[in-house]
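Here the complex is missing a single protein chain, while all its other protein chains stay put.
On to chain A.
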Amino acid sequence: MTLKNLRWTPSLVIGTVLMAALLVLAVIGPMVWGDAADRLNPQATHQSASAEHLSGTDALGRDVLARTLAATRLTLLMAFGATAIAAVGGILFGAAVWVSGPRVRELGLRLIDVLVSYPAVIFALTVTAVLSPSATTCVVAIGLASCPAFARLTTNLAAGIANRDFVSTARLLGVAPGRMLRRHILPNIAEPLLVLVSVAFTVSLKALSGLSVLGMGTQPPKYDWGSLLGKSLPDIYVNAAPVVAPSIAIIVAGLAGGLIGDGLAAAVHPDARGRGGKARIKAVLAATEPAGRTAPDDALVAVDGLSVSLPDGTRLVEDVSLHLRAGEVVGVVGESGSGKSLTAMAVAKLLPEGLRPDAARLRLGDLDLRGEVDPKRLATEIGIVYQDPSASFNPTLKLGSQLTETLRVHGDTGRAEASAQAVEQLRLAHVTLPEQRMKQHPHELSGGMRQRAMIASALLTKPRLLIADEPTTALDVTVQAEVLKLLREANERDGTAVLLISHDIGVVTQICDRVLVMYSGRLVEELPVERLRAGEARHPYTRALLAATPEVDEDKPLAPIPGRPPQPADRPAGCAFAPRCELARAECEEHRPVLQPMESGGAAACFALDWDLTPESVPAAADSAASEGSTA
């Protein structure tokens, strides 16, 4: 978090402005109001508020407002001093505990536990009582009393950072503890500590004022806001005016510290606060006419001109048209950021909050997915399998109740009937001991079994479409093979159409009839799987992807794709792959190619398809494909 990209939330702005005003006051206060604050007036003691003395006068006839303003400097200095002692002492102590050996560390941590649990104010009172009250003693006392909080936060945060790879790497390199702390630990925990500093300022101010009110703080002739308040408190029922100015001053300064802390915390965790109202988009707006091919009318899933945009208008998915026929298995492949998951989630109406889908057409069967959709039909007609089987089940509930939930809520099925169907579905998904599994919690199943259970759960409502988003990415290769087989089985048994999302071109080739290739939010190629298997991809990106993929059956040199995909906001107007494409010409940068169907089946969005290219200029994929038949 640098100052440049700091998010200026309202609380941070208000807090900073207040604090700046107080600092100005601290500088000029004693100079401007110093004389007025000390001017005795025996004729005007214990006065109430008047035009002359806005906050009245004290027992010696001095103007309380002037004294409050003049006391700003000492009060703030004391609060800053206590905060500095707390921060420096606490962070040093915490850091020292963290870098010492395991035994000392354990002892130090327990000591911090004890100190944190001991009330800070009582500790401070004891210290001031022992060291005779004065401004300095109470600053030291409050500072020391707040040390444990910093020490605790430092050790906790350091423990979190210590598990990161760069710290263990530094340790393997032989970096000494002191340097490790200075270079690796402290810079990476600075933000939460900074938040604590501003909170500690408020707490110190409060505690210092408290001590002064009790007469344990600053001693005459010095005075701070707390002692001004303390002097006027006994007469509050007779003359309340002198209480007002110091009270407001303490409140404003405390508020400034708190607001800054709040604002910094929000800036450190951008997700925690400051999120605007829910931007849930119910209806999909009609988009511009889709370019290129559109989905046939008899398709089960028809998507035309789908775009998914951020609130600022950046299109993460741009003008994607695709379709699935009933019973078809279609794979969407692409690298991270290609928009493959967002496309699938737009179909399932499960886009993350704040993302806006637009489409000329977006339907499943007779169900228009652009407007409000009957939640029951949505829940029963689309089944979803996610990447991480350990995160897709609720760990606290038994599988039985989770598997039957959709059926019981949306399927009007009784408990026993739903349970029987779930067991049957688990059996079909080759989950061992299906009856027992219903009574188990998710953690009792292996990763592979959980993903089978997830697939069984998704298929329970006999959906027309199953969306599997990287369903095997978290699984081992042997389990992956079985899970993929399972998806194909479900498709062949029930005729469920499957939309399989994967980053792995090998995975989609295993079970799909047709493969869609996405790049930078756009669909660049669509091809029957036979053509992919034969290495006959036409789009330069698909070919480059194949050339970059290592094969287990041969030792071919890999061709990395130079450069990296454009950020969605900087996506070129022309072909998004053009900057990395070895065939690109001026035309590619100026105009966006649209998917054009090819005689051989499939379609590709590339101008080069119409060019007369000599075989030498074609990327490597085709060549290695030709020589490859024997090894398979």
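Note that a contact is a pair of C-beta atoms (placed from the backbone, for glycine too) under 8 Å apart; a residue touches a chain by one contact, two chains touch by 3 or more; residues count from 1.
Heads up, the rule we're going with is that contacts and distances are computed from a predicted model.
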Name per UniProt, for the chain absent here [options: "ABC transporter ATP-binding protein", "HEAT repeat domain-containing protein", "Nickel import system permease protein NikB" or "Ferredoxin family protein"]: "ABC transporter ATP-binding protein"
Option touching the unshown chain, where A:L40, A:A176, A:I248 or A:A420 are the choices: A:A176
Options A:T136, A:S168, A:N394 or A:S600, residue touching the unrepresented chain: A:S168
Contact partner of the left-out chain, one of A:G400, A:G535, A:P568 or A:G602: A:G535
Candidates A:V507, A:V524 or A:C575 - the one touching the absent chain: A:V507
Touching residues (missing chain, whole complex) on chain A: 164-166, 168-170, 172-176, 179, 183-184, 187-188, 335-336, 447, 476-478, 480-481, 484, 503-507, 509-510, 532-535, 544-546, 548-553, 555, 557-561, 564, 625, 628, 632
